[in-house]
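Part of the complex only, each chain left as placed.
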Amino acid sequence: MNMVPTPNTFCLVKGAGEARTRLNAFDKALLAAGIGDTNIVRMSSIVPPSARRVDTVDLPKGGLIPTAYAHIDSETSGEIISAAVAVALPEDPSLPGVIMEHEDTQPLSVVENKVRQMAEDAFTYRNRTLKDLFSIGIEYQVNKCGAVFAGAVLWYE
Amino acid sequence: MNMVPTPNTFCLVKGAGEARTRLNAFDKALLAAGIGDTNIVRMSSIVPPSARRVDTVDLPKGGLIPTAYAHIDSETSGEIISAAVAVALPEDPSLPGVIMEHEDTQPLSVVENKVRQMAEDAFTYRNRTLKDLFSIGIEYQVNKCGAVFAGAVLWYE
C-alpha cells in the first residue's frame, strides 16, 4: 500500500486582503495568513486522530498543502465580510476531529458563533464526546475589492 | 521522479443527510456514504488503467482521499434532490476509465440516466470501446435542510 500520508498537525490561520481583483485580494489574504506562497489544496474537513495543534507551521514554498477553509470576497465598498473556521476535538484520541467553515457578509461574532455551533453539531450527530473547541476568524470592511480567509492547514511533523 | 502514487482501486458511495446548515447536511451525507471521517479532495474524473472496483474501502481516518463526486443541497422543504456518478470502463485494460458526475432537483431516474449518457459520450469522443458502465446515485426529499452526495473514491490496495 502506497499513498499520501495522513497529516499529523494542524494550524489555524486567517488573513484579509485588498487588491484590484478578487483573486488578487484572495492571494493577499493568503499572504496575510502566512500561507500565500504555498499551493493550498481544498479538502473536506477532518482533523486526523491525535493530530497536534501547532501555532505556526513551516511550509515548503510552492508545496501542496491540504487545507479546509472559509473565504469570501466583495467589491461593495463599505461592506463587512467575515470568514471563520472551528475545530472540534474528541475526548477519545483514536477518533478524528471535525473542521467546519463559514463565511458571510456579517460581523465576525455572528459568523464565528455559527461555525462553532456547526462544529458542535457535527460531534452531536457523530455521538462523539467533545474535548476542545477552537475557532479562528477575521472580519474586514471592504474598501473597493476585499477578501477574507480563515483556514485549518494540515501538515506533518 | 517522486510523486503522489496513482490509485489502483475505486469504490462507489452515496449518502443523504439532513441538518441545521447546508455544510452539516453535506457532512452527514458523507457520513452516510461511509467517508464522513476522511478528508475528501475533489478531482476530475478518471479511473486509472486496470484499477479494480471494490465494494468497500477501509480509509484512514482523516486521510486525504481523492474523490470525484456530485452533490446538491437545498433548504426548500419538500424539494427532491438527486446526485449520481457513472463510471465507464474500457475493453483495453491499459486505458483509463471515465467518471462523470451530475446532480439536480430531479428524480434519481432522470439524474442517473443523464450521468450514464454523459459517461458513454466521454467514451464516444475518446473513440474508446466501452466494456462496463456502472452508476450509483441517491434521491432525497428535503425536510428543512438536506444534502445528497454520490462519489467515486480512488484508493490503494
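Letters A and B name the chains as they come in the text, with residue numbers starting at 1 for each one.
Here, a contact is a pair of C-beta atoms (placed from the backbone, for glycine too) under 8 Å apart; a residue touches a chain by one contact, two chains touch by 3 or more.
If you're wondering where the values come from, they're calculated on a predicted model, not measured in any experiment.
Number of identical chains making up the complete complex in this structure, 2 of which are shown: 3.
By our rule, only the chains that are shown with their structure count from here on.
Measuring from the averaged C-alpha position of chain A to that of chain B gives a distance of 25 Å.
Against chain A, the residues of chain B that register as touching in their complex are 4-5, 19-21, 23-24, 26-28, 30-31, 36-42, 60-64, 155-157. Against chain B, in their complex, chain A makes its touches with residues 1-4, 6-7, 41-49, 51, 66, 68, 95-96, 98, 100-102, 114, 117-118, 121-122, 125-126, 154.
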